[in-house]
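Every protein chain but one is kept in place in this view of the complex.
Letters A and B name the chains as they come in the text, with residue numbers starting at 1 for each one.
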Amino acid sequence: MAARVEASEVAPRGGLLRQRFADARASLRSAGVELLHDRAGLFGLVVIVLLVLVAVFAPLIAPHDPSAQSLFDRLTPPFQTWSYPLGTDALGRDELSRLIYGSRVSLEIGVLVVLIAGTSGTILGLLAGYFGGKADTLVMRIVDTQIAFPGLLLALLIIAVIGPSLKALVIVLSIDGWMVYARVTRGVTASLRKAPYIEAAEIVGCRSRRVIFRHVLPNLTSPILTLCVLEFARIILAEAALSFLGLGIQPPDVSWGLMLSDGADYLFSAWWVVSLPGIAIALVVLGINLFASWLRVVSDPHQRDKRFAGAAQVVGPTGVT
Amino acid sequence: MGRFALRRTAYGIVVMFFVTAVVFVTTRLIGNPANTLLPLTATQQQRQAFSHQLGLDRPIPTQFVKYLEGVAHLDFGNSLLQSRPALNIVLERLPNTLELVAFGLSIAILLAIPLGVLAALRPGSLVDKVTVVVSLAGLSVAQVWLGLLLILIFAAELKVLPSAGIGGLEHLILPGITLALPALGRLVMLTRSTMIDELNTQYVQTARAKGLPEIRVVGLHALRNAAIPILTLAGWELIRALAGFSVVVETVFAWPGVGYLAFQSIQQSDVILLQAIVIVMGFLIVAINIGLDLVFKTIDRRVELA
Partner (left out) sequence: MDAGSADAPLLEVSDLQVQFFTRGGVVQAVRGVSFAVHRGETLGLVGESGSGKSVTSLAILGLLHQPGRITSGDIRWKGRSLVGRRGAKEAKRIRGRELAVVFQDPMTSLNPLFTVRAQIAEVLRHHLGMSRHDADERVVELLDLVGIPAPRQRAGAYPHELSGGQRQRVLIAMALACEPELLIADEPTTALDVTIQAQILELIAEIQQRLGLAVLLITHDLAVVAGVCRRVAVMYGGKFMEVGAAEDVFEHPGHPYTAGLLRSTPRPDVVLRRLVGIDGMPPSLIDPPRGCPFGPRCQLASATCEEMPPLERHGERREVACWHAFGHERVGAGAPAGLGR
């Protein structure tokens, strides 16, 4: 893990801040260069950016109201007319508009769950890893216990009882999702905790809070960020599954999972009603996975060297050992 | 080893206790149990009688104890709609789920290891790139869509395989593939990256320096070390499938397993049956976890001394 040690604890705030910006800009630039080389990662980033743009500007982009029905135009195949470029479903609703608005829901749920589960999981993991001892044992026991639960089934039960809604979905997915953040954070924090420079900071007299913010958090950003991105993908798939089972988003709202369930009824007569949301989900999740894997390789110097696998053993600082 | 097994079992019991507690809290305390547990057509009198029968008018700790007693005696109550003990219904369907999961995961593991190893032997080559792309695609698709797509292609268009139900091998194939593909994708990616790491270790270099045949170096020295994380993931995939992901696949293919049963019980608001499913599967998962831990203990001697 790349450890970033601050040059001096007593430097003037302004100077240090400017230094930080310069460093960040330099690493972003080199990251940018790496991204251009790795077309898969670039594709992933493009997909994510498109998703966000489409979701945010949905009302401006979508040609129709996603819930506007038109029984006259029901089950129009795609690529036939300009008014319904991707066809319509059984109720005559425009598929393209439904896809666009569906992306909103995916984004919304993904962001909410990642924020809630991620924040709580990271904080708990941080406390467990940094303070160790009883806090650590307690948090990790809870994590281990909850991981052993039959996750999806329990989610089904909870939603069945409290009634399906977007809120229920977010709650259930957050409860099911925080453990992985806690584990990763705790792992990184606990190993950093033992690092000599953390000890040094404490000896100098830094309070825990300062040590955490200055030294531990910067090293957490990369693994947590990668995790967030991957979790986002997993949540999109989870929403699809739950909505398909009728326990996720409810009509008249639209989500890609709900579109899948609508399409299942007309699988043989109107293949596009199922396939369009399916392809959308696949592309988005694939893009996210590609981006996350690029992110993981680039932000960890160890991984970066491994890409030149065989040579890494032999190629030293000047190129050769 | 015996002490370890005991400790894990004790821990497993603790987990089960919490699962049961969560199920209890969910069904009894959230919302009005008399409403959720009874069909909508029940009258006020029936609801009151029901409440009394379930002991809902008693204090909560007493309710919980009674509930635990029921669970300990394997009495989950009678399914609301089938009027049979819920446990029996679940146990009838369980073998079907196990069959599906066993089949699917076997395919996944048997294919993943050779593919992953092959990709790791030639990183950056065409074989490698194709393997990575296909694996990533496999783990990116929604299982729902994959299942429906397979039905569309093989059952509807090509008419080669049946689209639903249980029967011989031909019924097992499509749902098996649907279950297996995301797991296969994840397993291949992990196998590949673990093997790449292994092939770069110093001890593999030493093995080659000893003049051993490449098959032995890769198959024994590298793979044996890689096996641990790979099998760990495989175990996790097994649990994942049992913990709920079989629900989706079974529902798409109307495969009469526990997952489909869960779906049906949701549709019919049979909360008692759903509770029974959650707790039984919870037991199963805890048991499998303990089993896996024991297996890993024997494989990796380092764990013993750690």
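General observations
Here is the rule we go by: a contact is a pair of C-beta atoms (placed from the backbone, for glycine too) under 8 Å apart; a residue touches a chain by one contact, two chains touch by 3 or more.
Since the structure is predicted, the reported quantities are computational estimates derived from the model, not experimental observations.
Screening B:201, B:232 or B:264 for touch with the missing chain picks out B:201. Residue positions on subunit B in contact with the hidden chain: 201-203, 205-213, 216, 221, 224-225, 300-302, 305, in rising order.
In the analysis below, only the chains that are shown with their structure count from here on.
Annotation: 23 Å between the Cα-based centres of subunit A and subunit B.
By the touch rule above, subunit B contacts subunit A in their complex via residues 12, 14-15, 18-19, 22-23, 26-27, 30-31, 36, 123, 136-137, 139-146, 148-149, 151-152, 156, 196-197, 199-200, 205, 242-245, 247-248, 251-252, 262-263, 266-267, 269, 271, 274-275, 277-278, 281-282, 285-286, 289.
The touching residues of subunit A, when paired with subunit B in their complex, are 145, 148-158, 160-162, 233, 237, 240-241, 244-247, 257, 260-261, 263-264, 267-268, 271, 274-275, 277-278, 281-282, 285-286, 289-290, 306, 309-310, 312-313.
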